[in-house]
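Note that one protein chain of the assembly has been removed; the remaining protein chains are unaltered in position.
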Amino acid sequence: MGFGPVRPEVNEPVFHAAWEARALGLTLATGALGHWNIDESRHARESLPPAVYLSSSYYEIWIRGLEALLDRHGLLDPAASVPHPRRLAPGAVAQVLAAGTDYTRPIAGPPRFRPGDRVRARNIHPRGHTRLPRYVRGHAGIVEAEHGGFVLPDANAHGQGDAPERLYTVVFDGADLWGPDAEPGTSVSVDAWESYLEPI
Amino acid sequence: MGFGPVRPEVNEPVFHAAWEARALGLTLATGALGHWNIDESRHARESLPPAVYLSSSYYEIWIRGLEALLDRHGLLDPAASVPHPRRLAPGAVAQVLAAGTDYTRPIAGPPRFRPGDRVRARNIHPRGHTRLPRYVRGHAGIVEAEHGGFVLPDANAHGQGDAPERLYTVVFDGADLWGPDAEPGTSVSVDAWESYLEPI
Amino acid sequence: MPHDHPHHDAPPDPMTERVRQLEERLVAQGLVDPAAVDAIIETYAEKVGPRTGAAVVARAWTDPEFADWLARDATAAIGSMGYAGRQGEHMQAVFNTPTLHNLIVCTLCSCYPWPVLGLPPVWYKSPAYRSRAVIEPRAVLAEFGLELPPQVQIRVWDSTAELRYLVIPMRPEGTEEMTVDELAALITRDSMVGTGLPVAPERVSG
Partner (left out) sequence: MPHDHPHHDAPPDPMTERVRQLEERLVAQGLVDPAAVDAIIETYAEKVGPRTGAAVVARAWTDPEFADWLARDATAAIGSMGYAGRQGEHMQAVFNTPTLHNLIVCTLCSCYPWPVLGLPPVWYKSPAYRSRAVIEPRAVLAEFGLELPPQVQIRVWDSTAELRYLVIPMRPEGTEEMTVDELAALITRDSMVGTGLPVAPERVSG
């Protein structure tokens, strides 16, 4: 089973249909209401049934994820129809998009790992959200950089707060990940929170 | 992402539609023509695009796989319309189904592994067909049984002959496969050809 | 409804139409005799099914020598009862005990012991069962209403080769006086896949 070739599109437009543009705008505008964060919205998209996820286009996944979030948070309750106190005003759009969100957090204590350390991505299979890709789990890599504290998606996606942890860039040799079938001379890095890693 | 609960059906019929029964019958009847083997037909099904595979019912996957096989082997070439020399006769059906196919093969030399040996499932990622599930690759297990020689699917699926190898039942502890998120007191075995395994 | 509006009729089911056209071409090309297709369907719709496996299990419960043979060479033991063939060429019987429960799955496709259990049910072929049985078998069994105590180990058999597995469940208590046929009636398909247990005898005899 495989996904076939990558098919770049010549002169690709930003949007392929008007509804895609509305899907982007609605997702960002409702996100600004503050009822969920980026990790919860990623988890909503990634919780779609696999056949739906794989057969939907990107913005269709966004719309299905948005519908799930609106439903979970009860925002389409017909009783409420006064403007939401945090409704995004047209004049605020430029500032909100340019500001973005700071995901760094101060963190106390020394880092558990240092650049150059050999570490193993833990063999975890959480039922909830995580950002540790399956293909690195159980594999050994080298810490390349330590980035300080970042919001932990595994907690933040489930309303459990920022739970900040240090974030590391960990590099894996292609041959360690894929064995004898790896392409020669390739390596892959992931950005991994401290609890994703264990010392070797 | 997950597939949700398993949904057993009370008083499930053998077929849910007449076309499902025809799909079974056509698949077996065309298989009897001898143009492909079970490994090639499994590979044809498993080579469907993932979104199609996951959104298709079992017999729909069979039909799509059968169409691919007929196409690959040029069997629907409109020129040919005399009965195929190996066309399955109604009177032969009972005997053919009851006989099945013997997948064992005599094999020379001693087995590389013995019951009780610790082995590792190799971290292979072949581009073609294989029957080594991804979830055991790179994990350690114990050889429980040695079954003698069997046709190797990795070769047989691609017209490369039987290439028989010894087959072993290898047991993996749930905690070794799934780490701290494993259910306690569970183990999983796979049947693995010798080239799927390496000594520890 | 006027004849020039055929699109007002209910559209034919696309798979019905697709398979019908495929069969038509296969027959026209001389590749398939539709009567052979009928015979295959009749075999699996009416002749082969889990009652075969139940007969094997009931005999194993009542005939220690047969049970021993089944454990050593299931293909031969089952074959001696007249059951053999496609998708059951190489059989292995796996026995439940008070501390071990066996569960069968095929994660890669949907391999299943046809000669003793018939064609597999839809749930056995579903991505949910195939993906989850190996990682959370207790959670999956709970969805079948089967909650095993923690001291019972679960062994999942992933049918990745041409070996086909038949679970031999434990004989229920209170069945000492029952005949082989009465015992066979207790043995459900799911109990031979590992997603269930035999029916308690009072529910049958009562």
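For reference, chains read A, B and C in written order, and residue numbers begin at 1 within each chain.
Heads up, the rule we're going with is that a contact is a pair of C-beta atoms (placed from the backbone, for glycine too) under 8 Å apart; a residue touches a chain by one contact, two chains touch by 3 or more.
Being a predicted model, the structure only gives us computed values, none of them experimental.
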Of the listed residues A:P5, A:P106 or A:P199, which contacts the missing chain in the full complex? A:P5
Contact with the hidden chain only, please: which chain A residues? 2-9, 12, 14-19, 21-26, 28-30, 33, 42, 45-46, 54, 57-60, 63, 66-67, 70, 75-78, 80-84, 87-90, 92-94, 96-104, 131-133, 135, 147, 150-151, 153, 167, 169, 171, 177-178, 182-193
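Following the convention adopted for this analysis, only the chains that are shown with their structure count from here on.
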Which chain maximises the distance between its CA centroid and that of chain B? A
Could you grab the centroid distance between chain A and chain B? Build each centroid from C-alpha atoms only and quote it in angstrom. 35
Starting from the mean Cα coordinates of chain B and chain C, work out the distance between those two points in Å. 17
Which positions in chain A touch two or more other chains at once? 50-51, 125
Where chain C touches two or more other chains simultaneously, the residues are 127, 135
